[in-house]
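Note that this complex is displayed minus one protein chain, with the remaining chains in position.
On to chain A.
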Amino acid sequence: MVVLRGGMCPGLDEDLVRGLRAVDIKTVEDLVSSDIEELAQKCSVSYKALFAIRRVLLAQHTAFPVSGADLYEELLSSTAILSTGNPSLDKVLDSGLYTGEITELSGGPGSGKSQVCFGVAVHIAYHLKQSVIFIDTTGGLTARRLLQMLQAETNNTEEQMEALQRIHIFRLFDVFSLLDCLYGLRSGRLQQASVGGGSVKAVILDSVSAVISPLLGGKQNDGMSLMIQVAGVLKTMAKDFNVAALVTNHVTRSGSGELQPGLGVSWSHIPRTRILLERVEEATAVSHSSLRSATLIKSSRQPCHIKEEFDLQWWSRSKEGSSGKRKLDETDS
């Protein structure tokens, strides 16, 4: 909704704006949708002038059509696939997180969503040497854990510090500060964060449901609208700046008793790829197993319901002892 103001385009002066307002034309949409001839008569302006104004305003505010060929070229040159660092998870994700898209990780408490997010952030910061923006809404992020994961990668403290510096952390706990942060990132802070450390390649939001689900339900529509707004900003940011967006979500039980991601049907259309994390039930009941299973529930590239098991300790395994295979019996110590 763009309100008509004097000086928006050549020929649109204050008098004309006042005249248009008198005939109930207050916004650009009103002007564009109305009959120019009638309007010219009512406001006693020349048809040609009004038509020219309409054309300029339309050109200023419309979205331009792009040819499919150009879009494809652009996508080929700018899309990158970021590996998560864990080969089994990469297999489920069709080789990693794609830039320009939103990927969602959902799971119950203790299913490892935050750990996966930390692992991805560390992998991108250390191995891919790119910056990461981490928005923490649950308070579960500690630099000590990130350092622990980095110490498993390298013993060189300088490299550790460099990698830690590439992870930019925002801590916020309500949806308005989240929107504030995202809009700020979109309008320039993303570029600022890129200076001196490799460009930002991923935005990790842990978790989106913590700020949105308190607003849903009841008769107010504000919650749904804010959710769609958050989704819109994330998507445009992902597309315009070629970053991969990773969000986490909680789970609920459906009518038939199955686990399904939270935030309802309206959110389910927003991420391009969705993964459900679950604990693996083992016969040999090791109480603190770090094994998790990832099931693909929505993807535009792979058939759904691919399930892979992976080890949460993959990101903090020590380099010397690993033989390249997952250690299935590793326990928390």
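Here is the rule we go by: contacts are C-beta pairs under 8 Å (C-beta built on N, C-alpha and C of every residue); 3 or more make two chains touch, one makes a residue touch a chain; residues count from 1.
Definition applied: contacts and distances are computed from a predicted model.
A.B. asks: From the list "2Fe-2S ferredoxin-type domain-containing protein", "X-ray repair cross complementing 2", "Proteasome subunit alpha type" or "AP-3 complex subunit beta", give the UniProt name belonging to the chain omitted from this structure.
C.D. replies: "X-ray repair cross complementing 2"
A.B. asks: For the chain left off this view, which of A:Thr142, A:Gln165, A:Ser187 or A:Ser225 is in contact with it?
C.D. replies: A:Ser225
A.B. asks: Using the definition of touch stated at the top, determine which of A:Leu71, A:Ala143, A:Met161 or A:Val280 touches the missing chain.
C.D. replies: Counting the whole complex, the residue in contact with the absent chain is A:Leu71.
A.B. asks: Write down which of A:His61, A:Arg171 or A:Arg253 is the residue touching the left-out chain.
C.D. replies: Answer from the full complex: A:His61 touches the omitted chain.
A.B. asks: Mind listing the chain A residues that contact the chain we can't see here?
C.D. replies: Contacting residues on chain A, toward the hidden partner: 1-2, 27-29, 32-33, 58-59, 61-69, 71-72, 75, 79, 221-222, 224-225, 227-229, 231-232, 235-236, 239, 254-256, 264-266, 268-270, 272, 297-298, 300-301, 303-305.
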